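Excluded from the complex is one protein chain; the other protein chains are retained at their positions.
What follows is chain A.
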């Protein structure tokens, strides 16, 4: 006599309970991860968004003979401590460039000191009581407000928070990644093509394969040490430069690109290779005309992800000296430069409170670029995905 439905159901109840429990646990884990992500983003946005605004005040600027010698004299004494030192310093230069200014007095919106900025944003500031009164007066008169912070996007690092920007670091990142891409993409792709399409399957290639896979798991700081030892000490590449940073990151990106390319090549069906060999293609023609074009979307996706990883990398760049203080935008490949994550790292160590928002602002910029890159990779993959 077989079991009735009721009997079987009774036994099944325990199994169903178990799977329900597992489902809840995994959903809980997902929820927790989501919560952390939301918290992180919210915190970054709250702390970082103010960095995109900067206080400016409207003051009378007196382009007198005296001001060309002593810039402080250009503004009235009561607002003098409220104006950015960096702005005042530029006055003599501007008068030289534009002699018409001499002897005139104009009302101008000028960059305020970082402390005014912090005060207006409601943070703790070092302004004295009387200075605070002046700021309040200016606000009442509509002569002090928070405006969009172009300085943040157009200038390099500075010890004065109101003048500090990410432009130099962004430029350094672009140059560094150009070097990384130029080195790791061709070498990585050709290595993968050789291993996948040409190399015999023997001990040597297996050993190389294992080592490439291991390379992908090496802590990135070791690549920095390698870069320091080989590129700087042995080959004499200038330290702190985008060239040495790019080469170091290329070492790190290589295994990622090789592995992605091999996977992409392997996903091209053999029937295509056979067809190409069948019409008399040489091995290289098979690869160049048929296999590589089909594998390209996968290779691109992998390379973009590898580059995005390299872009967020800080540790190896610290070792090769790319945490430099770079006030000027417009670096070259061989001059000292810094990169976005290194800039964030530098700012995070600044004692001035105003740099907290710079740090978060820099993180927001970096995250935006990274998310854009990864989204591009996903879109590429979806767009060119091919079913066989």
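Basically, a contact is a pair of C-beta atoms (placed from the backbone, for glycine too) under 8 Å apart; a residue touches a chain by one contact, two chains touch by 3 or more; residues count from 1.
The working rule: contacts and distances are computed from a predicted model.
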{"item": "Protein that the absent chain corresponds to, by UniProt name, given \"Protein-export membrane protein SecF\", \"Catalase-related peroxidase\", \"Aspartyl/glutamyl-tRNA(Asn/Gln) amidotransferase subunit C\" or \"Phosphate ABC transporter ATP-binding protein\"", "value": "\"Phosphate ABC transporter ATP-binding protein\""}
{"item": "Per the touch definition above, residue among A:101, A:160 or A:281 touching the missing chain", "value": "A:281"}
{"item": "Contact footprint on chain A, counting only the chain that is left out", "value": "200-201, 271-282, 285, 289-290, 294, 386"}
